[in-house]
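One chain of protein is taken out of this complex; the other chains stay put.
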Amino acid sequence: MIRFVNVSKVYPTGNKALDNINLEIEAGSFTFLVGTTGSGKSTLIKLLYREELASSGDIWVFGKNIEHLSRNEVPTLRQQTGVVFQDFKLLPQKTVAENIAFALEILGVAKKEQEKRIHSVLELTHLQAMAKAYPRELSGGEQQRVSVARAIVNKPPVLLADEPTGNLDPDSSWEIMKLLTKIAKSGTTVVVSTHNKPLVDLLKRRVIKLDQGKIVEDNQGGGYNQHGTRR
Amino acid sequence: MIRFVNVSKVYPTGNKALDNINLEIEAGSFTFLVGTTGSGKSTLIKLLYREELASSGDIWVFGKNIEHLSRNEVPTLRQQTGVVFQDFKLLPQKTVAENIAFALEILGVAKKEQEKRIHSVLELTHLQAMAKAYPRELSGGEQQRVSVARAIVNKPPVLLADEPTGNLDPDSSWEIMKLLTKIAKSGTTVVVSTHNKPLVDLLKRRVIKLDQGKIVEDNQGGGYNQHGTRR
Amino acid sequence: MALDASQMTRQWLFSLQQGLQNMVRSPFMSLVVVSTMTVALGVLGFLMLTLSDLTYISQQMSTQLKIVVFLQDQQTPESAAALIEGIKGVKAPVVQISKEEALKSMTEELPDLKKLLEDPHTHEVHNPFPATLEVSLYAVEKMAEIEAEIKKNVPGVEGTEANQDLAEQLNQIQSAVQLVGFGIAAILFLGTLAIVINTIQLAVHHRQREIEIMHLVGAPDWFIRLPFLLEGLIFGMASGLVANILLFFWRVVPLEQLKRMFTFIQLQPGLGPLYPISALVLLVGLLMGVLGSSLSVHRYIRFEKSAEKGKIPV
Partner (left out) sequence: MALDASQMTRQWLFSLQQGLQNMVRSPFMSLVVVSTMTVALGVLGFLMLTLSDLTYISQQMSTQLKIVVFLQDQQTPESAAALIEGIKGVKAPVVQISKEEALKSMTEELPDLKKLLEDPHTHEVHNPFPATLEVSLYAVEKMAEIEAEIKKNVPGVEGTEANQDLAEQLNQIQSAVQLVGFGIAAILFLGTLAIVINTIQLAVHHRQREIEIMHLVGAPDWFIRLPFLLEGLIFGMASGLVANILLFFWRVVPLEQLKRMFTFIQLQPGLGPLYPISALVLLVGLLMGVLGSSLSVHRYIRFEKSAEKGKIPV
């Protein structure tokens, strides 16, 4: 499904964010990405939807080398990839419902079908009451849930979530994580970057740990810290 | 030090974010603010540095009713209040060092003194290597630490931190929290809104819990959930 | 993923609807853009109008210049006038002054002369003055040509007189007005273009973040571009229309007053050149709007492209 072959990423500033990553992620699997701040989690996710290009190496998604996509193929890749951005990236001029609908409008989904799907994701993320609010009128956690809702509304085959519970209380975080695991069970490939140790420990999924751009641990069903510290 | 008297906040949209809050916070104390997303934590903090005005009630800080400040007194209030914003609010056109320096430039601190203080907060937040980077070149956690550094650099008598560890890994979160408690010990009044259950449970400080804009618990040395759920 | 026709239609409709929504939701931006464009287009139209009037005035002025034709005694003024009126470029009627009228005006001016011309015996007055014709022209630059034609083709012409110097000067002024006018119009046109494109660029620059987000969630280029084009089109149309309303108002009210104040200055009758100019203003507005916004959005899309090429070997 997703395959990294000798991938490195050096930012124009000279920062080496990823250092020779080799990695395979199966279709329909659920994977945690952990690591200290600045270890390269977001960069790895950005490579998968082509926000950034790798400096070297190849990345295969859906059997295609996405490093060599033509200009027209990039939107298609992104349409098939739901992304929960670390900084939400909501359109400020659109309401919650419109932000979510945007992912469907791109695909030309009929209005009736749109309404149905939006209604259902609003329910899943407990945002029904805020459908008509603008992002600036929401709390941090509410904005984060809108970002989740937009990422899952068109049922993409790949779902990338970058720190999707950073602004959520423990109960809401647990619900969102349960939602993401449920989505993985339905066949979607889910990659979640997170710092939420309790949830990682609890869920016992594959955990890939990055440190300074290198994969330092890769455990099926592991906890947050293999050689656990006191927290 | 800080006193809320019958404070309510209704946003222009009609959302009642705070509902008749009465609260007293002593000088030099350290207080956690917890609660589900949308319970009003950020709103309470915004009232303290006058980003928002209360719809009714009075708020006393430094013995002054900040609801009735004149136009010129607002900057003074904000200069005496360090704020870690939930969405960081870094100036995009300035480097990390310049963002932090800005809080000192406002006060007309001499260049030499500035350099000394900036050096010391960069060290405290482990950002020495990124002093010359722009915010867009930083990871989420790094940006958050810049926001912390800016808030503490001028040693304000009040420090408000809104979800300061949402993008940090457990180790970094623990360090930042330790830093904040140390600052409280030096006489600064610290208020921290957070969802980080493990840290709240560990630190055993005063915990105020909000729910739908009301204070539902207020415990000296309490944990995150008084009537604990399984997480 | 192939798209069927109804999907495409829906995408188009949505994309267009976005253009309208954007305008309504950024009223400040829309106002600034439209007002700037209105000013630029209005000034352009106003100047073209003034230039057209100036050309007309200088043409009118030059018709004051006349060719004076002296006739031999055997030629009657009537038949010569008829012949001259037949020449192309001559403005009828040709004014006729008979020998008698010429004599009368001269002797009135110089009473001494009368006595000198009178035969002391018969008291008959000798008349040495020829009959003259005053020929007005439509275009002063034809003066030399027509003068030659009169001399050549009209029988019984003793001589002609024309203020060639003044004619030449007026002629040059006309050409200068046209040339400089064209230059001004061209400069103003380019200026309007630059200002409109700059303004729209600023407006789009302000939406850079939105464009980025739309790109990141998978919107294709055309899907992002279309609403901006529509916006640009509407901006252009709105400001073109407002500019035209101002021009019509200017033409009808203050210009009419000017006319009354300066009765000698002959302005073009009715609304004059207003129709072609207002059509041009509208067209320029539309083109600039569309061009400006498509160029600006292109900038951001181009930016991304170049970033994508930025592969650095490690």
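List of remarks:
Every chain is named by a letter (A, B and C) in the order it is written, and numbering of its residues begins at 1.
FYI, a contact is a pair of C-beta atoms (placed from the backbone, for glycine too) under 8 Å apart; a residue touches a chain by one contact, two chains touch by 3 or more.
Keep in mind that this is a model prediction, so the values were computed, not measured.
For the chain excluded from display, the touched partners among the shown chains of the whole complex are B, C. When the missing chain is restored to the complex, the residue among C:T36, C:Q75, C:T160 or C:N244 that touches it is C:T36. Only one of B:G63, B:P92 or B:G221 touches the absent chain when the whole complex is considered: B:P92. Seen across the whole complex, the unshown chain contacts chain C at 28-29, 32, 35-36, 39-40, 42-43, 46-47, 50, 57, 61, 64, 110, 112-113, 116-117, 126, 128-130, 166, 168-169, 172-173, 175-176, 179-180, 183-184, 187-188, 191, 194-195, 198-199, 201-203, 205-206, 254, 258, 262-265. Residues of chain B that touch the chain left out of view are 8, 10, 12, 16, 49-51, 53-56, 71-72, 75-81, 83, 85, 89-93, 102-103, 105-111, 150.
The rule we apply is simple: only the chains that are shown with their structure count from here on.
In terms of Cα centroid distance from the overall Cα mean, chain A ranks first.
Of all chains, the one whose mean C-alpha position sits at the greatest distance from that of chain B is C.
Chain A and chain C have CA centres that are 61 Å apart. Between the Cα centres of chain B and chain C there is a gap of 66 Å.
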